[in-house]
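Note that one protein chain is taken out, while the other chains of the complex remain in position.
Lettered A and B in written order, each chain numbered from 1.
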Amino acid sequence: MGQQSESIVHEAEVHEAHHEQSFLMKYIFPLDHKMIGFQYMFTGLFMAAIGGYFAYAFRMQLAFPGAEVPLYGFVDPANYNMLVTNHGTIMIFWVAMPVLIAAFGNWMIPLMIGCDDMVFPRLNRLSYQVFLVSALVLILSFFVEGGGFGGAWTSYPPLSAAAEYNLTNWGASLWLLAVALEIVAFLLGGINFITTTMNARAPGMGMMDIPIVIWMINIAVILFMSSVGPLVAGAVMLFFDQRLGTSFFMPSGGGDPLLWQHLFWFFGHPEVYVVLLPTMGIVADIITVFSRKKLFGYRTILYTAFGTGGLSFIVWAHHQFIAGIDPRMANVFVITTILISIPIAEMVFSYIATLYGGSIEFSTPMLWALSFLVSFLIGGVTGIYLGSSAMDIYFHDSYFVVAHFHYTFFPITIIGMFAAITFWFPKMFGRMLDETLNKIHFWGTIIPFNGLFLPLFLVGMAGQHRRIADYTQYPDLASPDLQGIRIFATVSLVIMLLFQFVFIYNFFNSIFKGKKAPMNPWRATTLEWTIPSPPPHGNFAEMPTVYRGPYEYSVPGHDEDYWPQHIPPKSNV
Amino acid sequence: MSTHGPIATHRTATGIPTGRLAVWWLMASEIFIFGGLIMCFLLFKFNNAPGFEDASMTSTTAGAFNTFVLLTSSLTIVLAHAAAERGDTAASFRYIWFTIGGGLVFILVKTYEYSTKILHGHTLTDNIFWSFYYTATGLHALHVFGGMVIMAIISFDVRKNYNLQRVELIGIYWHFVDIVWIFLFPILYIANF
Partner (left out) sequence: MSESHAHPNYVKIWFWLLILLAISVAGPMLEIPWFTVLTAFGIALIKTFMVAANFMHLRFEKKLIWYLLIICVVLLGVFFFGTAADVMKTSGQQWKDCIEDKTCIEQRL
């Protein structure tokens, strides 16, 4: 009761305070979580274009070594290293995390838990601003003397610590600074997400009534926060090594390069689950809506997500199997690595069980969600080979690894991103995307994706090593068959990139000229579909109360095949 | 009392006020950062890396005095919180400024320590022990300084009987800074183990 009257007072104040907003306050320095979500999303999409452009450049170099790459120029080995390093860094830190976690987290957390904004709007704004600075610092690193950093996204010292080795004096430090700032931005943003989800839920929304995607984003944020701390310490140490001449990681001064590897991968492995879990959540929400069926095993999925998160902290040295670690230590990590496939497989089984017997509608979000399951399965299964240290002796740093992590990261980042965008576009923009163009874009992405990465397993098995700009120097790897595979992969990439223009056109055209979207075009049960599209400031005219879980579809005895969370019981809507 | 902000900020499904919950999450992430740094220090130390006997060269007196200063400032900030709870904003304001004063003394002692050590040739790049010494205490001192700035801002709100709940929050932060120093003191100043 008290809370209700308090909220009316606050509501009045909130409306008063934000009555007339200048362009600057509304679009450049917004406090509203929806606009901040857009800022993250558009920045992430822009960085994805840069990351994709880099991939185009280095793949063209691989397919046609020494030739000038159209729309880029010549790619010499140093340039190649810069391209692959920054492609990886950008895609993970400036595309996957901002779009999947920051953009959709910002958009959906307040909407799905039924409140009017994040609990700390100003902190939210600050976290975006720090993130933006980090992106600008990274872009700046490409233009300084020596160019962008080329020591791989893993940045192992002594290469990354000594400018005399990496030849990118300022590039290396700016890269490190950019990553550090991005980490700070996500630590700040993460606090907002967790606190909002824990505290600001609508009355009646218990822990088990929260949509899975919100749980997953929060678990991801907690994983991120717990794993990145030692790396922040390590980054400070590496920065001092680079700029001040300390020797934390330089053997000549008594330091230990291996320590960096551990610091990095202690974060690096949980990081992949940080990006995986939100996409698993997005996929769960999509498949329930488009199979008109309750999520099979909500608690199971939740507990396996916790299990995955917990296990993810004890698998990291599988990235270091051939770094000289004690093989007995490697054994331990083999066991934990193989174990971690179990909870994730369990999650996928639950999703399949959700689909089974459902009334499947092949809308574009559903197509993306289903293709995620198939592609990620391939990626996950190939990871098991790599988890065995004996096989890893051969496969480490080969294209088998590259193919494995692209069959996991691409579904996570790109498929997940498109699934989320096509699903929530009507809510965010109040318009529908053109379904035909959607489907063209989908097939034009998925088929070339497989054309690009499936062959890379083959060249990896043939022994092709990573991070090499020109294979013509290696007689074993310069055979026409292998070169033919490289060309095939590159052509697939180019086709895939061309189809992205279909999406860009569809996206921007639909924002202005798309069919107007109703409040609940997909007939879903969660709270974000109970408000106008796009949502007004303050989101809910009247704060909702929640009466049931988020996946009440096809409930027996109920008129409609979905029962929204906010409808009081004993009423047939 | 705080009346700004969205409705979301004032809800509390966990029973813990939102601000305090957020500060605890911030503390958790800071534990990983400082903890990570300290773990790295210990890894080198237990591996008998050269230079760690230099822990005997840091001034135990200065370190112990700084520990005393921080412990006392922890007391004053929690007294500020107790005063704010009773509504005694004048006392709270005074206690906050005592805490800021403690922070200032801490930084002054550290400055003195740094200058004497540097003059003796123990710079950041001298050996790994000294690299850690300056990095860890430098990072810590930055946190002390940041805390002082935030406390000053909060104190002016408190004097106007506004946002009193923030005294507790900055108190938790300040106690964390104190705890980090409680661990840095033995590992950096007390050798022979």
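Observations on the structure shown:
FYI, contacts are C-beta pairs under 8 Å (C-beta built on N, C-alpha and C of every residue); 3 or more make two chains touch, one makes a residue touch a chain.
Here the structure is a predicted model, which means the values were calculated and not measured.
Touching the missing chain, out of B:L79, B:I96, B:L139 or B:V158, is residue B:L79. Only one of A:A49, A:A152, A:I314 or A:L454 touches the chain withheld from this view, namely A:I314.
For the chain left out of this panel, the touching residue among B:M57, B:I150 or B:I172 is B:I172. Panel shows chain A; residues 226, 230, 251, 254, 256, 258-259, 262-263, 266, 313-314, 316-317, 320, 324-326, 329 of it touch the chain omitted from the view. One chain is missing from the display, and on chain B it is touched by residues 1, 14-17, 24-25, 27-28, 31-32, 35-36, 39, 42-43, 46-50, 60, 64, 67-68, 71-72, 74-75, 77-79, 82, 85, 164-165, 168, 171-172, 175-176, 178-179, 182-183, 185-186, 190-193.
By definition in this document, only the chains that are shown with their structure count from here on.
Here the CA centre of chain A is 34 Å from the CA centre of chain B.
Within the complex formed with chain A, the chain B residues making contact are 3-14, 16, 18, 21-22, 25-26, 28-37, 39-40, 43-44, 49-51, 124-125, 127-128, 131, 135, 139.
Listed in rising order, the residues of chain A touching chain B in the complex are 3, 6-7, 9-11, 13-14, 110, 115-121, 187, 190-192, 194-196, 198-201, 205, 225-234, 236-237, 240, 244-248, 253-256, 259, 263, 538, 543.
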